[in-house]
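First the structure, in the form of structure tokens, and then the observations on it.
For this depiction, one protein chain was excluded, whereas all remaining protein chains were kept in their positions.
The block that comes next holds chain A.
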Amino acid sequence: MRTERYLPYALIAPSVLFLLFFFAWPLLEALLLSVRGGGGGWTLENFQRMAADLYFKDALKYTLLLALVVVPLQVVLALGMAMLLGGLSRGRDLFLYVWTIPLGISDLAAGIVWLAIFTERGYLNSLLQALGLIEQPQLWLSYETPWMIFLAVVAAEVWRATAIVFVILVAGLQLIPKEYSEAAEVFGATPWQRFWRVTLPLLKPSLQVALILRTILALEVFAVVVALGGRNLPVLAGEAYYWYNAYQNPGVAAAYAVVVLGISVLATLVYLRLMRPRQEEAA
């Protein structure tokens, strides 16, 4: 009996140790790194240096803007795709697999794919030239047009990472018994009313998971941005990378990481609070 009681703990111990060693410890180290000065004392020097940096404001602005534009767009698209998939009776699996292909592509590769489209001698310019819409190849991704870079990143991110939201929502929709929708139908709800009044409220737990996951990942956006814009479109994760690598300053890099962490935690708390299931609803 003794072994049976301890067996579950023994079984989860490796994963807990793994997480503690590879996540909790580095996290703690990073936190300490950001608030330690050269002499070893506590200091806010790293944060001051970060805030005074030329790129900081833009990095913060573009990171938040990207999350603000990309995440809602992905949720709406994924919701639409998931609902469409639910309406299919044949070929459902085929569409599911095709729509989730981008999940298998690394974000750097995704950035390079879109670079191949938008670059000076890329597919977009070739197409526009062939159609006679432009005479000369246009420079889309230049430091003079950060908004173009921004839109390219949005396109690449939506293309790359909508699938994860889609997969979560498809799984969520499958958990809703079809009787609810049928009852709504019998009691006079149009398809649109069924979606707003029954499906969407019942999908709330899955939406919450998808929103939290995607927002955190959006705040960490890095490889796609680097591929498409380099530092012409500064983002927080990118700045952490430059400070660590190019400037050899782990303290400021850690400060950036802590800012990303702080925003992520804050966003998660907001989602949890806003989409909290009423106590009475919990089955």
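Here is the rule we use: contacts are C-beta pairs under 8 Å (C-beta built on N, C-alpha and C of every residue); 3 or more make two chains touch, one makes a residue touch a chain; residues count from 1.
Following the convention adopted for this analysis, contacts and distances are computed from a predicted model.
Per the UniProt record, the chain missing from the shown structure is "sn-glycerol-3-phosphate import ATP-binding protein UgpC", taken from the list "ABC transmembrane type-1 domain-containing protein", "sn-glycerol-3-phosphate import ATP-binding protein UgpC", "Succinate dehydrogenase/fumarate reductase iron-sulfur subunit" or "Catalase-related peroxidase". Of A:Leu96, A:Leu115, A:Val158 or A:Leu202, it is A:Leu202 that touches the chain left out of the display.
Of the listed residues A:Tyr55, A:Trp159, A:Tyr180 or A:Tyr271, the one in contact with the hidden chain in the full complex is A:Tyr180. Note that of A:Ser106, A:Ser126, A:Gln174 or A:Thr190, the residue touching the chain absent from this view is A:Thr190. Where chain A meets the missing chain, the touching residues are 177, 179-180, 182-190, 193, 198, 201-202, 204, 278, 280-283.
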